[in-house]
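Excluded from the complex is one protein chain; the other protein chains are retained at their positions.
Note that the chains take the letters A, B and C in the order they are written out, and that residue 1 is the start of every chain.
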Amino acid sequence: ACTSNDTGNDAQVKTGGSGDANAAAGQKVIIGFSAPAADHGWIAAITNNAKAQAAVYSDVELRPVEAGADAAAQRAALSTLIAQKPQVIVMLPHDGKELNATGLEAMKAGIPVVNLDRAFPSAAAYRLQIKGDNYGMGLAAGQYIGEQLKAKGVGSPIIGEIPGIDSLELTQERTKGFNDALAAFGFKVANRRPAEFTADSGQAAATALLQALPKMDALWNHDDDQGIGVLAAIKQANRSEFFMVGGAGSKAAIDAITKDDTVLKATVTYSPSMASSAISLARLIGQGKGMSDLVELQVPKEITLASETITKDNASKYAKLGF
Amino acid sequence: MSESAGSARKILTLTDVVKEFPGVRALDGVHLEVLEGEVHCLLGQNGAGKSTLIKVLAGVHHADSGEILWQGEPFAPASPQAAMRAGIATIYQELDLVDDLSVAENAFLGHEPSRFGFTRRRSAAEQTRFILGKLGHPEIPPGRLIKDLPAAGKQIVSMARALSHNAKLIVMDEPSAVLAHDEVENLFRIIRELTAHGIAVVYISHRLAEIREIGDRVTVLKDGRTTAAGLSARTPTRELVGKMTGRSFEYAFPPRVAPDKESSAPEEKRTPLLTVTNLSRAGEFADISLTVRPGEIVGIAGLVGSGRSELLETIFGARRPDTGTVILNGHRITGVGSAVRHGMGMAPEERKSQALLLDEPVFKNMTLASFAGFARAGFTAARDERAAAQRTADNLELRPRDVDRPVRTLSGGNQQKVVVGRWLLTRENNAGGTRLLLLDEPTRGVDVGARAELYQVIHDLAANGVGVLLVSSEVPEVLGLADRVLVMREGRLIHEALAGEIDEDTVLDLVMAGSLMEGEAA
Amino acid sequence: MIAETALPKAQKYDDNLLRNLGLVGVLVILVIIGIVTRPELYSDPAWVRNNVLIILQQASGIGVVTVGMTFVIIGGGIDLSVGAIIALAGVWATTLATQSYGAAGMIFTALVVGVAVGLVNGVLIAYGKLVPFIATLAMLVSARGLAAQISGKQTQVSANETINSIATTKLLGIPLLVWILALVVAAGWVLLNRTTFGRRTVAVGGNPEAARLAGINVKRHSLLLYVLSGLCCGIGAIMLTSQATSAQAAMANLYELDAIAAAIIGGTLLSGGRGTIIGALFGVLVFSTITNLFAINNLATEVQNMVKGGIIVAAVLLQQFRYRSLTNLLRRRNVSDKP
Partner (left out) sequence: MIAETALPKAQKYDDNLLRNLGLVGVLVILVIIGIVTRPELYSDPAWVRNNVLIILQQASGIGVVTVGMTFVIIGGGIDLSVGAIIALAGVWATTLATQSYGAAGMIFTALVVGVAVGLVNGVLIAYGKLVPFIATLAMLVSARGLAAQISGKQTQVSANETINSIATTKLLGIPLLVWILALVVAAGWVLLNRTTFGRRTVAVGGNPEAARLAGINVKRHSLLLYVLSGLCCGIGAIMLTSQATSAQAAMANLYELDAIAAAIIGGTLLSGGRGTIIGALFGVLVFSTITNLFAINNLATEVQNMVKGGIIVAAVLLQQFRYRSLTNLLRRRNVSDKP
């Protein structure tokens, strides 16, 4: 859940259908799991999903190790995890490049590594890579904004962008996708104020952005969690002449899109459900099974989730996937 | 010595030197002439510019104008290092040592014996031991950290540092202020040795007796100007004081309004104000019992390091006693808070570290212990405070009399007046006020004139029923000021007498390893 | 007597005043840069007015915290936990349980949490004799941990309209947040300059031993300073929560650095014993104006950062330059006074 104000169990789990052979309990698998310290809804959802998915299988034992505040801390944590020899390791690295060496170390020790979200540069460092599509996310947001503006017939629109932590590579990929998509329409970003994935930083960034652009046509905010603050700032500034697109696909954002009472008209997904999938596939890898819908006997090496655009029209479909 | 001075070479000549600080012309045309191998004394009231003058010589300050000739050459040291290289070493008024370095490291700071940047610790230790030996203090270990030495020990190390340079001129700014009687003798012995080797000494002190004993010639400063140069050290006191102050009075104790005789005093004046019973602190003092009655001045004499400061601080509640009690007016003192609440005040020994907020103005320093008393409902009354401080500043002849000036910019002696003034002021303005005043070396660095004023103030306090417990390393001061004298040695009270019934020599005998006390102590 | 004649006038110049003047100069220069680079925005008076209010409003939360921090630093300490206290207070005030007590309950909770954490800091430092840096660093880590625990690492949305409206309300055309800042600054100024508490703070920070020997209860006073800082953080937590209409464990990230920097730029000595509230306010405003300037010029983060460091250095140098040259001016005038 994006906010703890939501109630009920909101983890995204796949409880295998009855006809699914892979769902049947098999050989016991110990899965080591490591993700960065969660100070943010999306990461928190990743960890929650992984735990919840593991709990679904009677034959999976999840050994989560918290990864601390930076890549160095995560390296240290993984060293101790590798020493404990789990069958598979699922990790969401702080930074794929910085933890590449650790991935290699685990693979060398005979432990298959499932990389979540942040790619290792060396292919030998992982057995499976599941990632969201950061570039595609930016592309989708840019596509949506471009189409909408074109439909409205706005000539040279003023477009704002509020990315998350700017020094992260994923932010750069998203921005690149966004710029590329806009360029196809002949549009470009007028102002870009990064936040830090937190609501208060989102509010500060949005306030600055709104002040710099007294008139705006569209806004892309990379992250729905910081979007709470962005929306607050928009309300505080009494602005409504533009529309906004979110990112990631939190429950609150999907709700707001459904209700259609704010400037938020769409959000592009980057779903933490990938963690649930990662656990399922790690189990299969551990048991030496393949994905039952594929002909291949083993799980493939790369899976990239598509970024989808949630609007009022399809929001109901995605409501369950909001985190 | 002064006879030979005529024939000796001039080593240093200052002509019309001017140095200005923001708002003050500290030196306003100084002339000074120092001869090889002489002890040249600088005299002047607090704030006259003595320390500023020697800092100009030492390369700490740069003269705004004027001429300095050093060994016949024009001289304008750009830095302390330059001055030292030229052969001028300085012992500063404020201790300039580094707490966390050892004695040897301090002595050779800035010119450490070294090889390829590595300190040669053994060599430094040996040389330090040698110099300390020459100074008569072989007992100070070169490896001891400075922070573990008492004030007197630090002064010795400052001297050792000055001697560690091969200086042709050694400037000493009030070196005797923190030294006790015997130490001063020792200092003079060293100075004589130095001058015998042709080294010149510029000596600053507020004690005229010392100047007469060690000095060859005297230069007097007043308000940054030389008012008399090259006088003989034997010039009569009256004349010297006249040149310093423009007035003429002597180093004297004002006539004491006779303290009430025990028999004739009213009941409340006979019951002790302060009762200290069996007070001990391990390693500092043991089994001290004493009383102070209202209106009585009790002086404690003793060697440096005999534990007097610690005793005073413990009575004041600033240190926790191992055993014993302190009762003030029927109230047991358990800490500084209760001491101040019940009317005790203390002027501590080390003004900079224990008493002053250097960046704050004079008046806020003076009212540090009493601003709450001036305040109404928690809001301070700065105007009242300033007025009260101004009165005290006038009483003590603070120079300059501007109470808005940061204390940092005052001369050493004037800073001392601020420290003492703090508790005098409390008395004036609080109905309850100070009833017992603890004074630890109150006249350290205070000039002759202001000293007399201070004595008068202390007498007036006593006349108003305030009890005073006084520690001073100057035996004449204790004898002249106090009604009753306590002698302390190695942390124990060994003798008690009425001031009129004991003389200086007896006290000195008692204070030293003296044989007199042997019987009594047992 | 020369000392008397030379003294009076020249001595009246005041470091603090000059420093603050220097900071005003820096602000003016920043605004001029803004005007030059974005004339079309600055040509609209409504925008300019609004911009000033926004700069003030964005400075309000950190400004309040900086007032508390300034007291702590003047008193010889440091409080690295301010950001964490805000996070903990904000998160605690926005749990569903607290929200059920309404706005008053939320405000009360935030203030109590702030004061309580400040109290713990104070006890550790004053009575446990921990170095302030270490004690409040430990508190930083712990309080953020606790905030994460309480919030389940989620962003907690404030559903309370009263709280949320704090950020949108205006009084006499000026945002309520700015009024709160003004009030806290004014109270801080009075407290520091006109009360015994302020005098004790300066004494305790300037020379703790002297303060102790003057009968001031140094320990109790230090403790109170951290409580005061905690209280300011509690107020700040409400302000931030209302602005973001939510709270989370990572909020107010690195506020400690900003607050310390603002205080120091405003003329507070890191070693204690000296400082001004107005200076600290100007320090905060400088930072806030820089951010605004970057935003209206759409500077990229990396350029922004490179330039920001330079501006900070230039600002402080500018202050010093003014100071020194003015001093010299005064000195020269004095000299020429003499015959």
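Here, a contact is a pair of C-beta atoms (placed from the backbone, for glycine too) under 8 Å apart; a residue touches a chain by one contact, two chains touch by 3 or more.
From a predicted model like this one, the values you see are computed outputs, not experimental measurements.
Novice: Which residue from A:V29, A:A45, A:A71 or A:A253 sits in contact with the chain not drawn here?
Specialist: Answer from the full complex: A:A71 touches the omitted chain.
Novice: Which residue, C:I55, C:V115 or C:A148, contacts the hidden chain when the whole complex is considered?
Specialist: C:A148
Novice: For the chain that's not shown, point to the residue among B:G72, B:G133, B:P150 or B:G246 touching it.
Specialist: Here the residue in touch with the unshown chain is B:P150.
Novice: One chain is left out of this view; which of C:I32, C:L96, C:V131 or C:L183 touches it in the full complex?
Specialist: Among C:I32, C:L96, C:V131 or C:L183, only C:V131 touches the chain that is not shown.
Novice: Would you indicate which residue among B:N46, B:T195, B:S306 or B:S472 is in contact with the undisplayed chain?
Specialist: Of the listed residues, the one touching the omitted chain is B:S306.
Novice: State which residues belonging to chain B touch the missing partner chain.
Specialist: Touching the missing chain: residues 58, 60, 79-81, 84, 90, 92, 96-101, 105, 109-112, 114, 117-119, 121, 136-137, 139-141, 144, 148-150, 152-153, 156, 161, 182-183, 282-283, 303-307, 489-491.
Novice: Touching residues of chain C against the unshown chain: what are they?
Specialist: Residues of chain C in touch with the missing chain: 80, 124, 128-131, 133-135, 137-146, 148-149, 153, 249, 257, 260-261, 264-265, 270-271, 301-310, 312-313, 316-317, 320.
Novice: For chain A, which positions touch the chain that isn't shown here?
Specialist: 37-38, 63-73, 75-77, 79-81, 83, 95-101, 121, 165-169, 171-172
Here is the rule we use: only the chains that are shown with their structure count from here on.
Novice: Going by C-alpha centres, which chain is most central here?
Specialist: Looking at where each chain's C-alpha mean falls, the closest to the middle is C.
Novice: Compute the distance, rounded to whole Å, between the mean C-alpha positions of chain A and chain B.
Specialist: 73
Novice: Between chain A and chain C, what distance separates the C-alpha centroids? Give it in angstrom.
Specialist: 36
Novice: Going through chain A residue by residue, note those that touch at least 2 other chains and give them in order.
Specialist: Expected reply: no residues.
Novice: Could you say which residues in chain C touch two or more other chains, in rising order?
Specialist: Touching at least two other chains: none.
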